[in-house]
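Structure record follows, encoded as structure tokens.
The complex appears here without one of its protein chains, the remainder shown in place.
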Amino acid sequence: MSWGNTLKLTIFGESHGAAIGAVLEGLPAGETVNMDGILEQMARRAPGKDLSSTPRKENDRPEILSGILNRKTTGAPLCAVIANTDIHSSDYAELRNIPRPGHADYPALLRYHGFNDMRGGGRFSGRMTAPLVFSGAVCRQILKRRGISIGAHVLTIHGVRDTPFNPVTVSAGLLDRLSTCCFPTVSPEAETAMRAEIESARQSLNSVGGIVECAATGLPAGAGGPLTEGVESLLSPLLFAIPACKGVEFGAGFGAADLFGSEDNDSYYFDGETVKTRTNNAGGILGGITTGMPLIFRTVFKPTPSIAKEQDSVDLAERKNTKLAVHGRHDPCIVPRAVAAVESAAAVCLLDLMLTYHLIGGERT
Amino acid sequence: MSWGNTLKLTIFGESHGAAIGAVLEGLPAGETVNMDGILEQMARRAPGKDLSSTPRKENDRPEILSGILNRKTTGAPLCAVIANTDIHSSDYAELRNIPRPGHADYPALLRYHGFNDMRGGGRFSGRMTAPLVFSGAVCRQILKRRGISIGAHVLTIHGVRDTPFNPVTVSAGLLDRLSTCCFPTVSPEAETAMRAEIESARQSLNSVGGIVECAATGLPAGAGGPLTEGVESLLSPLLFAIPACKGVEFGAGFGAADLFGSEDNDSYYFDGETVKTRTNNAGGILGGITTGMPLIFRTVFKPTPSIAKEQDSVDLAERKNTKLAVHGRHDPCIVPRAVAAVESAAAVCLLDLMLTYHLIGGERT
Amino acid sequence: MSWGNTLKLTIFGESHGAAIGAVLEGLPAGETVNMDGILEQMARRAPGKDLSSTPRKENDRPEILSGILNRKTTGAPLCAVIANTDIHSSDYAELRNIPRPGHADYPALLRYHGFNDMRGGGRFSGRMTAPLVFSGAVCRQILKRRGISIGAHVLTIHGVRDTPFNPVTVSAGLLDRLSTCCFPTVSPEAETAMRAEIESARQSLNSVGGIVECAATGLPAGAGGPLTEGVESLLSPLLFAIPACKGVEFGAGFGAADLFGSEDNDSYYFDGETVKTRTNNAGGILGGITTGMPLIFRTVFKPTPSIAKEQDSVDLAERKNTKLAVHGRHDPCIVPRAVAAVESAAAVCLLDLMLTYHLIGGERT
Partner (left out) sequence: MSWGNTLKLTIFGESHGAAIGAVLEGLPAGETVNMDGILEQMARRAPGKDLSSTPRKENDRPEILSGILNRKTTGAPLCAVIANTDIHSSDYAELRNIPRPGHADYPALLRYHGFNDMRGGGRFSGRMTAPLVFSGAVCRQILKRRGISIGAHVLTIHGVRDTPFNPVTVSAGLLDRLSTCCFPTVSPEAETAMRAEIESARQSLNSVGGIVECAATGLPAGAGGPLTEGVESLLSPLLFAIPACKGVEFGAGFGAADLFGSEDNDSYYFDGETVKTRTNNAGGILGGITTGMPLIFRTVFKPTPSIAKEQDSVDLAERKNTKLAVHGRHDPCIVPRAVAAVESAAAVCLLDLMLTYHLIGGERT
């Protein structure tokens, strides 16, 4: 349930309970935490910024319960709590009998014997990524001081495509810029076209999905290991923990299926004293270990399952087929908001790796 | 490093050490283990069957050290050891200084400070999947007795494509057939065309990759959970532990990025007393929990990095650029052999889920 | 850091931070939680009840953030938070340079490079057992509904001794009575004598320790396993997590060193249809597995290290020897308050065992 090796992340809460939050164990003591930087990241994930997202207003100011004193980590578990406010639970009353297609309603009913908190999606809500973004924001600051930058962009929305990262030359500057945007794209035109696509879906009572591409620069070579010790095996569970994520690929990813070995292999050369590769189909990982080249990966998010269009479903009480239209406040596309969650998963994972392989330690800032 | 919740899998060994093996903890006591069925699965993964794979002859008969008595599990950890034989280590002498592109040589050198066993790829070798296939074969038998079938096929090889699974109607019969084939495809023509593509790559001293599609039927709804408790978060680390795996997707996967919500959502209906969905873009998982529909996922494997073509690399001792041609015995395509590993990862994962959520227990066979 | 197999317990917080709390993952859904019963247990641990404990007034009403809806568990992680109030942090100002003997001050300084929150003992405070008692109170209710009772008493305080449990005939009735007392003893005279001993220590500016003996009845045989799977290996880390605990023994414990095998072995007999033992030197555990006889164990707590008497210490800033007298509010004896923590550790451990070995499940209340 909890995740991690040196760093352990535990996320608790349900969408319409009292609060949600995270406990992050294993942070080194003495690391400065900048609250403004954290709030900036949480705002990227928060809904209600414009028409592309749900109008629910979240006032997601995390309260630090432990682990930070005088703006520095104490080495004790860091617990942050985010109160649930602006809750309209009456919207969810009928869902216990008529499960929404594409949502966890039906399997969760069986898993929890009907006792799970379904209000607002409960523990399956996209809101559960807020504690992940909080945690990632803390880790990101620690990594940034060691020269590691993490950033992501919306690569596609329903077929509309941004310029992909150049996996060899992607720069800290670009990643730093993207990692402060609410709708991050490499090309400004892509954002405009994607917003139009989302608005079009919204107007037709529908929703769309897309792909997030993430990169990290400044990583030392030598972190990770073979088999389940690999970077991919550490990072993928956190990415799949983000609701609506249906796929994860590293480097050339699924595209590698169409390459020859001679095309896919990244050949080595000396750039001054540094060993680099001329291409980066590996996405910065070979044998589960960082190569020192940029980390590159992509995650796909399915269209928001909550759509106002009428859908077929079943009435579990009456044991018969029925129709359902989902009301309430929903994003026509959660991909832009998922970017901060993806970056955060990467940040938590990379800090865990740096600590586990003794690449961070000793020095304090 | 080790993997699992109720079931724990630990894989040890290096390609050219004395032996490789697995320890599987948490198996229920009293389960019949059929050794012939295990050997059949291990033969699927073994090399040397034809021109599409490396001529290395592995005599992969696992020796059971513990956990089985009179063909039944005792409830103690099951340890199986596979001796390493037919080893030609002289092939690997120069690699410590000149890392092979696409292999773990260079990052592993940094990770292990030069002390790792590089012979035959060491712990990064595809041979390390043999203990996984052994473990999966044991788990598969336990699942099969509860009506759960697991099978996979080669979906693509370098652009040549097999008929994909119908995610709604994929049958136990088909999966059972595929799970005994060495080059499993739904369509016989696809196998012929793929073999030709692989042979063509081999003759041009090159290699090709591809995609494996896996399915499981007979799963009960209600296993898994949200966030890192999800089926995807449990299974993906095991899949990425298979060498050369660069991507994992469930259900519609990356294709979901191009769908509307109204297309992607799988609508419910009653099939007699059973709740089913008309489509299965979810791949049998919603909110990290099994829905009762077939589990469907895909993994991509990059082309074998060992190619006889000359490649650019670096001489780490001389600190200069150099050329490298990889000699030795290598598969021009590892995808057909990876099928058994993929199915095995699924089997281990699904048995862990069944045990964790108390869906298997009590009864003995 | 976190603890458990099926159930995972994570405790966060520091004594004088904003709050302390616990996250308990893996609880079955649909279990009724009675808040009054929880508060009753927390009151037993709380200080300020009489002269035998610190006058600090804790208003330890836990706030449930998640995991409970309509008084029933939802199956999501249960997070409870207890605010830190009545804090007098100025008492602790000089401790960073002059470590208190018997406290964690000095090793914690090295462990956390001076960044740990020392106020009120920080994360080393006995106050950190409040989240454990909360968690134990929840688990105890679930166990109680299955006929499992847990109770403990103060066996000794500085040589004053209560009547020990009869390890064969200890009854649920006795355990239920003890588990609601604030100073639980089998014999009323023992409580009186112990209180006198504690008061005497208090008046001489000193402190005393003692031993807590705990039992559980109603346990089914067959939970646990050999080696680190054993009940002792699961329970002992939780007991040693209670501050000031310096030893744990099961059944005859250290006394077994003076017995012959013929004395120590508990012989079997049929009591009607039930297999029982005539003695219970095993303390209800053989080979790490419950035998069905009462679980019996003892833990020792050292005297409170905070004493008003002047002691030798060092001045780490001046690098010289010095004297120290610890001011502030402290218990002359923490043993009576530790009883609830010991019982709680047992409750959490036993519920984990019942869930792991499928001895609880299915039925709901």
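The first chain written gets the first letter, and so on, giving A, B and C; residue counts start at 1 in each chain.
In this text, a contact is a pair of C-beta atoms (placed from the backbone, for glycine too) under 8 Å apart; a residue touches a chain by one contact, two chains touch by 3 or more.
Please read all numbers here as calculations on a predicted model, not as lab measurements.
Trainee: Given the contact definition stated above, which residue among C:Arg123, C:Arg140, C:Arg195 or C:Arg337 touches the chain not shown here?
Mentor: The one listed residue touching the chain not shown is C:Arg123.
Trainee: For the chain that's not shown, point to the residue among B:Ala46, B:Cys79 or B:Val348 touching it.
Mentor: Among B:Ala46, B:Cys79 or B:Val348, only B:Cys79 touches the chain that is not shown.
Trainee: Decide which residue listed in C:Ala108, C:Cys139, C:Cys214 or C:Leu295 touches the omitted chain of the complex.
Mentor: Looking across C:Ala108, C:Cys139, C:Cys214 or C:Leu295, the contact with the absent chain belongs to C:Ala108.
Trainee: Can you say which of C:Gly136, C:Gly225 or C:Pro294 touches the chain missing from this structure?
Mentor: Answering carefully, the residue with contact to the hidden chain is C:Gly225.
Trainee: Which of B:Thr10, B:Ser267 or B:Asn280 touches the chain that is not shown?
Mentor: Touches the omitted chain: B:Thr10.
Trainee: For chain C, which residues lie in contact with the unshown chain of the complex?
Mentor: 1-3, 11, 99, 101-104, 106-108, 110-111, 123-124, 128, 156-159, 201, 206-211, 221-230, 232-234, 236-238, 240-241, 243, 245-254, 256-270, 273, 275, 277-278, 281-283, 285-292, 298, 300-307, 309, 311-314, 316, 319-321, 357
Trainee: Could you pull out which residues of chain A are in touch with the chain that's been left out?
Mentor: Where chain A meets the chain not shown: residues 6, 76, 226, 356, 358, 361-362.
Trainee: State which residues belonging to chain B touch the missing partner chain.
Mentor: 1-2, 8, 10-14, 17-21, 23, 25-26, 29-30, 63-67, 69, 72-79, 81, 111-117, 122-123, 364
Note that in this section only the chains that are shown with their structure count from here on.
Trainee: How big is the gap, in whole Å, between where the Cα atoms of chain B centre and where those of chain C centre?
Mentor: Here the centre of chain C sits 45 Å away from the centre of chain B.
Trainee: For chain A and chain C, let me know how many angstrom lie between their CA-based centres, rounded off.
Mentor: Their C-alpha centroids are separated by 39 Å.
Trainee: What residues in chain B touch two or more of the other chains?
Mentor: Answer for chain B, listing residues that touch two or more other chains: 226.
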